[in-house]
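Here's a slice of the assembly, chains where they normally sit.
Letters A, B and C mark the chains in the order given here, with residues in each chain numbered from 1 onward.
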Amino acid sequence: MTSRVDEILGYYGSDHPGVLKNLRWMMETGTLAGTGKFVILPVDQGFEHGPARSFAKNPSGYDPHYHYQLAIDAGCNAYAAPLGFLEAGAREFAGKIPTILKLNNSDGLFSPEDPKPAVTGCVDDALRLGCAAIGFTIYPGSCDRNEMYMELRELAEDAKSAGLVVVVWSYPRGSGISKAGESAIDVVAYAAQIAAQLGAHIIKVKPPTDHIEQDAARKVYEAEGVDVSTLPARVRHVKQAAFGGRRIVIFSGGAAKGTEELLEEIRGLHEGGGFGSIIGRNSFQRPKEEGMELLKTVMEIYKS
Amino acid sequence: MTSRVDEILGYYGSDHPGVLKNLRWMMETGTLAGTGKFVILPVDQGFEHGPARSFAKNPSGYDPHYHYQLAIDAGCNAYAAPLGFLEAGAREFAGKIPTILKLNNSDGLFSPEDPKPAVTGCVDDALRLGCAAIGFTIYPGSCDRNEMYMELRELAEDAKSAGLVVVVWSYPRGSGISKAGESAIDVVAYAAQIAAQLGAHIIKVKPPTDHIEQDAARKVYEAEGVDVSTLPARVRHVKQAAFGGRRIVIFSGGAAKGTEELLEEIRGLHEGGGFGSIIGRNSFQRPKEEGMELLKTVMEIYKS
Amino acid sequence: MTSRVDEILGYYGSDHPGVLKNLRWMMETGTLAGTGKFVILPVDQGFEHGPARSFAKNPSGYDPHYHYQLAIDAGCNAYAAPLGFLEAGAREFAGKIPTILKLNNSDGLFSPEDPKPAVTGCVDDALRLGCAAIGFTIYPGSCDRNEMYMELRELAEDAKSAGLVVVVWSYPRGSGISKAGESAIDVVAYAAQIAAQLGAHIIKVKPPTDHIEQDAARKVYEAEGVDVSTLPARVRHVKQAAFGGRRIVIFSGGAAKGTEELLEEIRGLHEGGGFGSIIGRNSFQRPKEEGMELLKTVMEIYKS
């Protein structure tokens, strides 16, 4: 009988075995090993929001080693961070947990309406740091979206030929859409489709709301009676948009919120068949024990 | 006696045999094999218009395998799609039908007046996916037209040296021309000429109307009595503009429309000597049997 | 139900879809299309033995077009030849039959005991000539074998990344082994293993005799009771040596011989599960009708 992990690997028939090796590594790591589900710890807030806003609540987080250890101790599938954070711990934690090198980042000292991150690393960096994957953020809806798509295209080509998994954060944002539109179901589904068409192996989107942003889309959702009334239904629709379930789609935890609210959302994501969650601020901005407990509770949901 | 296929291949004397091999593959595939005519299935709407608007009517279309199989079962000459859709089926369908990797795409979450798609793949991708051709869209009339021409130039150079056919979607659009001008006969003929001069092997344009957009052109059309009164006459003129018939020119089906209206248009394209049609939404946004029936009826027209 | 062709393609999971496309093209061409069996026409004798020795018997063979047409008319899966012969017909026959560019050749004007052919073409040549595959000869047993293995390695790497099939002629010869050893079962099985280990997709060896060349091997064959008593048994053993049947192994026709003798051998190869034959001199050194009849009879055996 084909295991769930092998079934998922079977979706990636155009990729060479080097990519499958790293994808399997991620799916055979941590508490969720073998389930085909993911809980990933990302820590790029130091770059994105500044160090004090990110780490002052739990000052252990200033130390790059803290996050490696947190991801391992909590049983995560992988740990994602920008170049500097990985460089500062890659030797000590080499091979202990799959890492994802985040290859583009924005800082908060200049905030244009249409975001366009800087490319801050490359595939050779990911190889020398022993990473399993590269991560890249695209902002559909930004006037600079095409530059990001084209940067991603080149990095993804390099990554695939080097056997690295390509993880795409697909976050609609910018002058093309409204604030509510950033997590609207039609926009999130579209964002998943764009990432998949650009060749992503793993796609990260926001949990979608029942708002519909684009008039042309609303007509179709209504005419065809696409069910977007509940979070599970919306997750199912997003998976459909990601090649009928043939691509791994995981969900962000979003802004820091109450624990119960977060867990409720995770339950909806799981019920809809989501492949997992990426949980950053909600885990490392608490004391380590609390953060680990939260991550473990999330994993329990995905194992159920 | 030289077959029609060999006659057409004879127009491409500057291309090396590797290109001719793939051009022959396309012309010797499907229901129209050997006729020198084309019916191609393109599916890039998931990227261009979003997944629900593209596939909700016929949800089988969310699955990338569906379109490969539809193109094969309907007897198409080739199937065209962006990177992700081809990656998701290239192993399973390797060699079963010629594929065209669409190398640039625009999404609908940001819509500037002057379109400029992102380059989303490269010739090495086309080789590893076993494609017969690359596809590329240019938008003459856009302020960014030259960037597209230059991207096409580089990709076409790579494609020709790798033995791949170059298919160019030449769609006038942007602040340089009016909405009616996008399918005006002078503009469509000009768009065919530009694609041919840029080195396209196969040129895709819209069925032209009898509108004339540019004053300088109108004077000539009137002075020389160029017949643009009927669709067949206009198709003949577009072929003339594509190096006097020495380049393959095929026509889009345009926005979804009624079946009879579409077939009437196809009859006009065929009467004027058009090399064929690319039919996307009108085929995959219906139940499979209906879509196949439509495609087969179109092929019957081109075989007549 | 998986077809035999798809089953065979399934053995090549490390290759990207571009390679599978060309492998499928070879398996879906000619009389044996769809059976997973091969009959290939190779014509490199002009270089190897000189033109008169090769073509004077049937002077039509001086013309490179003759062999293209013979391979097509006889229903072969592919035609293999050195650079010059393919260049001289690639445009006219582009895409009509899969071609294999033989990338190394020896001439007969200097004949060392230990053969080492010259590399006479490259993967870019194969692409511009529209080939489906490259062909390369290695001579295990020659003091220069490692040079050949290393040349093959580089060419195979290029070929695989360009989507071309790698066909290896693995012919033990040289000061390392006796004349009888060139077709000894232990040596032929070893030659198949070497080609497979070097990454060949298709391996061509000689029909093995029941001679055992190496003492160290003989002990094992006897101790383990490996059956090498009949040609079918030996073919089964060679397939075993080629990764337990996971690599395509085809057999040479050897020196020109009587028709019945040849067909008897083919029956033995087929009974043992051989994937097919490469038949050169026995086909093109006869009048065309006779050559075609022979090839067709061979194909009938492989279809039975």
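FYI, contacts are C-beta pairs under 8 Å (C-beta built on N, C-alpha and C of every residue); 3 or more make two chains touch, one makes a residue touch a chain.
Just so it is clear, the model here is predicted, and its values are computed rather than measured.
The full homomeric assembly consists of 5 copies of the same chain, 3 of which are present in the displayed coordinates.
We take it that only the chains that are shown with their structure count from here on.
Between the Cα centres of chain A and chain B there is a gap of 36 Å. Taking the mean of the C-alpha atoms as each chain's centre, chain B and chain C sit 40 Å apart.
Chain B has residues 90-91, 124, 128-129 in contact with two or more other chains. Only residues 13-14, 16-17 of chain A touch chain C when the two sit together in their complex. Residues of chain C touching chain B in their complex: 9, 16-25, 28, 90-91, 94-96, 124, 127-131, 161-163.
Chain A contributes residues 11, 13-15, 140-143, 145-147, 149-150, 153, 157, 172, 174-177, 186-187, 189-194, 196-200, 214, 216-217, 220-221, 223-224, 226, 237, 240-241, 243-244, 246-247 to its touches with chain B in the complex.
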